[in-house]
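After the C-alpha cells below, expect a handful of questions from me.
Rest of the complex left out; these chains stay put.
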Amino acid sequence: MSKDLISQENIVVGEIANGLPLTIPVYRLKGDGSGPSVYIQANMHGAEVQGNAVIYQLLEQLKTLKLRGDITLVPYANPIGCNQKSGEFTLGRFDPITGTNWNRMYRFNNALPAQIAEQHASSNEDTIRSALKDALVADINAQLNGPDYSLTTGKRIALNLQKLAHQADIVLDLHTGPISSQHLYCPEYAKNSAQYFNIEHVLLIPNDFGGAMDEASFCPWWSLSEELTKYGRELSVQVEAFTVELGSQEKIDLSAALEDAHSILSYLTHKGVFVDAAYQPKAMTRYGCMLDDYIAYYAPMGGMVEYLAPLGGHIKAGEPIAHILRMERYLCEQPLQTLSFDKDAIAILHFASASVNQGTELYKFFTNVFEL
Amino acid sequence: MSKDLISQENIVVGEIANGLPLTIPVYRLKGDGSGPSVYIQANMHGAEVQGNAVIYQLLEQLKTLKLRGDITLVPYANPIGCNQKSGEFTLGRFDPITGTNWNRMYRFNNALPAQIAEQHASSNEDTIRSALKDALVADINAQLNGPDYSLTTGKRIALNLQKLAHQADIVLDLHTGPISSQHLYCPEYAKNSAQYFNIEHVLLIPNDFGGAMDEASFCPWWSLSEELTKYGRELSVQVEAFTVELGSQEKIDLSAALEDAHSILSYLTHKGVFVDAAYQPKAMTRYGCMLDDYIAYYAPMGGMVEYLAPLGGHIKAGEPIAHILRMERYLCEQPLQTLSFDKDAIAILHFASASVNQGTELYKFFTNVFEL
C-alpha cells in the first residue's frame, strides 16, 4: 500500500466566535474486511502532542502493510484545546470557559446493552455485534441531531469523534501525562492484550463509565456481555479500547514515536489487523495495578519542588520523593523539607511545574503492584 | 448589640507556592441559644463578589439586633478564586490548575444518615440532631486529619468551610450568575420558606448530591428523615440550606446589597433567629421551576451576540432571544441570525461575554413554570 491509498476527510466539529469552522483531519485506510477495524486518535488534551507524532509514524508504516481491517487515524482531535495558549504552555486539558475536562464528555447510554441483550439473546455473534454497533451510532446521531441548542462545545466534538470510534472493533486514545513514564489504561477483561504493547506499567480499570473515550468505547460491550449472561448467553467482550499514555506532554520526539508506533503495530498484529506483519512485542516485565490502588499524592505544603522519585522506578515506603524549598521561612523553620510516601510504589508521573500550592497533585503512584 | 460583640477569626485553609498562608476571615455573633444558628458565606466563585457586600450590610444590621441563635459570616470564602485574574476579569469559577469547579468539592458521606437512623431510631429530636451534627463534623475532621498528602487544594478549602457550616441549622451560600436575575436554589422540602426571601424565581432541587455547599448541608438531614421512616419515625428535615443567586458577577452595588440583606433578614426573622425583629418579606408573585425543567440553551452557531431576552422576564416560544452577528459571511449568507427558544420560559441568566463558540451556554431558562 502506498500513500495514495490513504484518504483524508476534514470533519467539522464546531464553529468559533469569528465564524470559522473547527475541523479535524481524519485519515482512513481500507482493509480487505477480513480483520477487525481500528480507530486511533491523539491530542484530545491540547498539550499532549506526542500522539500526533505516533500517528505520523503509524501512517509511514501502514502505507507499506496489507490490511485486513479498516484503520481510521485522527490527529489533532481537539481543535480548541490544541490551540489554547496561556503563556508559553498549552492550556488544553479543559474547556477554558467551563473548566470541563475535554476527556470527560463522551457519552454512554447504559440502556442500550440491556435492550440489545433482550432483543438478541439468541442471535448469532455477528448479528449481535451489528445490532449494538448500529444502536450506538444511532444513539450518537440522535444526540447530534437533537435541538440545535442542546450541545456544549466539547460534547459536540466528543460525539463526532465517538461516532467514528463506535464503528471500530479496537479503539486507542493516545494521551500523555504531565511529566510521565509510559503506562496503559487497560480494561480488566483485556488484561492479556497488555503484553503486546511495549509498555511496562498497566493500570487495570473496571467497567465504570467516567466520561473518557476508552470507557465510552468498551463499557457498552462489557455491559452487553454481562447482560447476556442473564439470558444464559456467553459472549466475550467484542471491543477492546485502551488509553495509551505515551510519556510527557509538551514534547515531540520522533524516535520515541517510532518506538510507540511499533508497540501499537505489535498489538494490532496480535489482533489480526494485518496480512503477514512481523511486529512482535519486546520482552519486558510488565507491572499491573488496580485503578483503586492508583494513588494521587497531593502536596502537603506549598513551595518549590525538586522531584526525586525516578519515574517508572520502584520506590520504598519512607524514601525521599521530593524536596520542598520554602524560602519564606529560612530563619524560622527548616527551609528544605523532604517528602516521602508511606507505601511501596512505582512513581508513574509527577506535576509539570516546580511550584505548587498545598494540595496540588504532586505524584501519582502505582501501589499493590503485581507482575502481569 | 454593637460592633464590639462581633468577633473575627482568620482560618488558614491552605498555603500557596511562595509559602504564604491562604486565610479566610470568619465573623461570629453570639445568640442567647434560644434560636437556630446560621452560617452564611460568599464569594466561593471568584467573580461573584456581591455576596461580600451583602455580608457587609448584614453585619451593619446585625449589630443592632438581639440574636437568639449564633451567626457565622464568611466573606471571601475562596482566597485563590478571589484573586485569580486572567485579563481584566476574575477567573475564579474553577481551580485554574485542574478545572474543577470550586463549588463541587464539598463532601457528603451518605453512610452517616443511615447509621444515625439505626442508632437513634427511638431517641428524642435533640439527641438525634446532636448525633448527626457530631457525626458530620467528626467525618469532616477525619478528612482534614487524614494523611497530609490526601487532600486537593480545593477540597481543603471546602472541608474547612463545611466544618463551620455543619455546626449551623441554616446555611446560605451567596452566589451570582454571569449576567443574571435573582434566583434561589431551594430544596423541595423547604418550599414554604422561599416566600420569606424577596426573590421572584425559585428553583426547586431534589435530594441529590452534586458537590455544592447547599446540597452538602441539607442532603444528610433530608436523608436522615428518609432513613428514619424505615423505622416508622417521622422527623422533619432539621436543616435548611439555600444557594442565593444575587444577580450578576463582577459587580458591587451597596444599595442592592442592602435590599438583599433585608431579604435574608426577613427569612431569618421567620425562622426565629432574632428577638423582636421586624423584617417582613415583600409582596410579590414568586415563580417556581423544578431543576429538571431548568434548561441550558447552548449557542447553535459561533458569532457575536446581542442578547434580547429580558432577564427575569417571561418569553414566549419562538420569540427572538438573541441576534448572532456573523461578519465572516456577510456576502454568502444572512449575516444577522435571530435565535429563539421552542418553549415558553423565563430567561434567568445569560453568558457574560458577547462572543461565543458554537456550544457556549448562552442562556438558562425556567420552563414549566408555576406560581409558588
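The chains carry the letters A and B, assigned in the order they are written, with residues numbered from 1 in each.
The rule is simple: a contact is a pair of C-beta atoms (placed from the backbone, for glycine too) under 8 Å apart; a residue touches a chain by one contact, two chains touch by 3 or more.
This structure is a prediction, so every number in the text was calculated from the model and none was measured.
Of the identical chains making up the complex, 2 are displayed, while the complete assembly in this file numbers 4 copies.
In the analysis below, only the chains that are shown with their structure count from here on.
Across the complex, chain A meets chain B through its residues 14-20, 22, 80, 86, 93-95, 97-101, 147-156, 297-304, 326-329, 339, 341-342, 355-362.
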